[in-house]
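Here the complex is missing one protein chain, while the rest keep their positions.
Showing chain A:
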Amino acid sequence: MNSFRSGPDERGLFGNFGGQFVAETLMPLINDLATEYEKAKDDPAFQQELAYFQRDYVGRPSPLYFAERLTEHLGGAKIYLKREELNHTGAHKINNCIGQILLARRMGKKRIIAETGAGMHGVATATVAARFGLQCVIYMGTTDIDRQQANVFRMRLLGAEVIPVTAGTGTLKDAMNEALRDWVTNVESTFYLIGTVAGPHPYPAMVRDFQAVIGQETREQLLEKEGRLPDSLVACIGGGSNAMGLFHPFLDEPGVNIIGVEAAGHGIDTGKHAASLNGGVPGVLHGNRTFLLQDEDGQIIDAHSISAGLDYPGIGPEHAWLYDIGRVEYTSITDHEALQAFHVCCRLEGIIPALESSHALAEVLKRAPQLPSDHLLVVNLSGRGDKDMQTVMHHLNLEEKPA
């Protein structure tokens, strides 16, 4: 049977994407992790514990909310918001963190490391590390530290050590390099809790599985409310974990139109963006083959996005494959369009969305008016915008100043 949901293969490949492109020091550990994860996945006790923490600690299921005023305002498709921003710590990131920390504990690891961009994954990791009493070290680029200070403080409150990374442009890619260096150095004691559907196999598949609860719930909730599956799904993509979580359970439903939204920054033609699929080419970085922003010499180009969480020059390999075979449509939204959508959501729905999620909302603002009123559109509201107050204030000031 032809399925879009059977990947990756035993080498960790989705088509020609993914794999295990890492230094030899890490290979044995990555293989261990893959074996342990396979065992845990099939262990009812593990799944039971995961379900318990998702319910009583994370607060799942997250509501599927009919955005009535947004729907009226746009005058087209019927819009539902999957409210991942209501999870503990304010984003979808915790779904994956709970899963991986249970695995880390099962593997007897005492020390957790993670990279973070916007800080949401760092906060979620620090949170679960505190909950399970494990040492926690978070790598974060200095540029991101400047624009996400509240999250840095949160991580420290939760007992994590936040290590500033000055290399490169001080964003997510550099934080990931530094986390990999730490891991290579402390390989026996340390569990690397990757925050997105990227990195060497088994991370892309494992993170996807932990995030797939988003799509599974959406499916049940919409069947209950509407008696049928959605017509469209929309989610933003940096590495792509919230999108993959929503999309994966629907990949084999031919009637469901799936749209991933990349960050176009100042615009793809300006070169200052984070749209790896729409503006990159295949390459190998951080353990996997995927689409990357790179120059003619294969050097990685720094990404740009107003939202720190999308500011990454690569994308999860499963997205690269879905793009390649055309199962998912990948579009892009500029900083400016995302900010506009941010305001619309605040004013019409009384929900302050994360700037990341605002990219998905901006795509909905474009699309929904062209669609009929019986078109069911689900957008993943992957995180809340509290962390973005500084950035938004900064841009409002710029806009209010006379030119």
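Everything that follows uses one rule, which is that a residue touches a chain if its C-beta (ideal position, glycine included) is under 8 Å from a C-beta of that chain, and two chains touch if they have at least 3 such contacts; residues count from 1.
Please note the rule applied: contacts and distances are computed from a predicted model.
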| task | From the list "Sulfate transport system permease protein CysT", "Tryptophan synthase alpha chain", "Chaperone modulatory protein CbpM" or "Thiamine biosynthesis protein ThiS", give the UniProt name belonging to the chain omitted from this structure. | result | "Tryptophan synthase alpha chain"
| remark: Of A:E224, A:D269 or A:E296, the residue that touches the missing chain is A:E296
| note | Residues of chain A touching the missing chain are 11, 19-29, 167-168, 173, 177, 180-181, 184-188, 281-287, 289, 292, 294, 296-300
